[in-house]
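All protein chains of the complex are present and in place, except for one that has been dropped.
Every chain is named by a letter (A and B) in the order it is written, and numbering of its residues begins at 1.
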Amino acid sequence: MRRELPLAISFIIGLLVTVEFFFNIKVLQDWSKEIQNWGIIVAAFALGLASVNLLRIHAGNIRTRRENWPFSIALIVALLFMAGLGVAQSANHPTYKFWFDNLFSPCQATVYAMTAFYISSAAYRAFRIRTFEASVLLVSAAILMLGRAPVGELIFSGFPKWADFLVDVVNMSGQRGMMIGAGIGAISGGLRILLGIERGHIGGSSA
Amino acid sequence: MMAIDRRIIYLLLFLCLSIPLIKPIGLPLSVGKATQSLHDYIDKLPAGSKIVISMDTSPGGWGEVMPGALALVNHLVEKGCKIYVMGYFDAGPSLFEAAVNSTALGKKTYGVDWVNLGYRAGGENGISAFAGDVIKTFPKDFRGNDTTKLEIMKDVKTAKDFALVITVSSGTPGTPEWVRQVRDPMGVPLACMVVAVNVPGLAPYVQSGQVLGVIAGLRGAAEYEQLRKAPGLGSAGMDAQSISHLLVLILVVLGNVGYLVSGQGKPKKGGR
Partner (left out) sequence: MLIAKRIFSFWYLIFVCGSILFTMYRSMKLGKVPKIRKIAGLDAIEEAVGRATEMGRPVHFSPGIGGITAIEAPQTFAGLAMLNYVAKLTARFDVPLIVTIRTPEVLPLAEETVSQAYVAEGKIDAFKADNIRYLSSQQFAYAAAVFGIIVREKPAANFLLGAFWAEALMLAECGSFMGAIQIAGTAQLSQVPFFVASCDYTLIGEELFTGAAYVTQDPGQLGAIVGQDIGKVVSAALIILGVILKVIGDKTLENLMKL
């Protein structure tokens, strides 16, 4: 029953939402919208559950004085402070906006900006003429980099056109093929989950 | 040559990025079809057109899409359009609110010329809800006002009431979700301002006409600024991008030279 009930619920709701997409049946459309709203509510409750998990792990770090335990204190204080402020006031409160605009946003932007450094070390390490495929990867990447940067146009005026050809013709056809394949793969995965054949996500092996 | 310390690579890259930002070179650039197409479309919009700007970006991606977004906003204000900002990423509307005063929109009247409808949870479900009923999806705006009482929200019922949707996007939900929920079922024109890494994935949508124009990352922003003859952050970033691209290419060449010279470079069949 512990496994059968979630599988049954998944099947009924999945079927309902799928049928609603194709058929013009008012009651199904209303139910589908309601279910989608429930999904948002369940996600919000899951956030609460996840926060409890976070607090439990970091409280354990503090209690057992694991390595770097002071950072666990910082995390718990920040979590409780911002969550409390957001709930008690709102996300528009000046203090909330101050920490969001001056700490949180710059930190996010900084970590994202590190991608530039990581891609340079990854490119240096990985773009080697090891095989034919790797050579094609290297040449394509070089053409694209030179085509998209103004300095490439100075070196050779044809680079932007070559880059556009790679993106608009070669890449696009590959993208379409992969989108179709991934889409059909998703249909298959969804069908197996709906029918209860795929149970890895609830801890069982397949039926 | 085979094994340059990562820290040296990072230091060189840091210098190549920061020096051109401090001392720009001013390299010329050509304008791509996708940027030109969007610029021309906006240029032809009549005054009073209702435009959605969907801030589907996190603070991380905002650094890359901001220059293009600001250039777009300035262009729309110049054309006399009414702007409806919303977001399906939680931070999106806040980011716009923080940046609005650095655009011409900051001088316009809130609630009459523009409105920030705020964040709607649910991703693609949220976009679908907006498409069907705008007021029900956003009963209050970002600043806490009742949207039924705002002058700009009069005559706005569904997504069909808008002349154009522009998604400023760095992830999901983004362009494909807007195509599925608004562009295809309702025929509302769609354009996007996206991070460069997402551009190859949009090629099928541009080719089929489902997306009428794309501003592609920092390069697209620089092109748009050039079309508007108003250089800004996008143009400033282009020199840095050029020099850093050259550096990466030089490093790749050095790496391959070392790889071949060291005798490891015998071509093999297959590979990862």
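A few remarks follow.
Note that a residue touches a chain if its C-beta (ideal position, glycine included) is under 8 Å from a C-beta of that chain, and two chains touch if they have at least 3 such contacts.
Keep in mind it's a predicted model, so treat the numbers as computed, not measured.
Checked against the hidden chain, the listed residues B:Gly118, B:Pro200, B:Gly237 or B:Gly255 yield one contact partner: B:Pro200. Which of B:Gly111, B:Gly132 or B:Gly171 touches the hidden chain is settled by the complete complex: it is B:Gly171. Touching the omitted chain from subunit B are residues 6, 58, 60-61, 123-125, 170-173, 176-177, 184-185, 195, 197-198, 200-201, 272. Contact residues of subunit A toward the unshown chain are 21-25, 39, 42-43, 46-51, 53-54, 56-57, 60, 67-68, 104, 107-108, 111-112, 114-115, 118-119, 121-123, 125-127, 137, 175, 178-182, 184-193, 197-198, 200-207.
We adopt the following convention: only the chains that are shown with their structure count from here on.
Annotation: 18 Å between the Cα-based centres of subunit A and subunit B. Put simply, subunit A touches subunit B in their complex at residues 33, 36-37, 39-40, 43-44, 90-92, 97, 100-101, 104-106, 108-109, 111-113, 116-117, 119-121, 123-125, 127-134, 138, 141-142, 145-146, 148-154, 160, 164, 167-168, 171-172, 175-176, 179. The touching residues of subunit B, when paired with subunit A in their complex, are 4, 6, 9-10, 13-14, 17, 27-30, 32-33, 58-63, 91, 94-95, 98, 121-122, 125, 128-129, 142-144, 196, 199-201, 203-204, 206-207, 219, 238-239, 241-249, 251-252, 255-256, 259-260, 265, 267-271.
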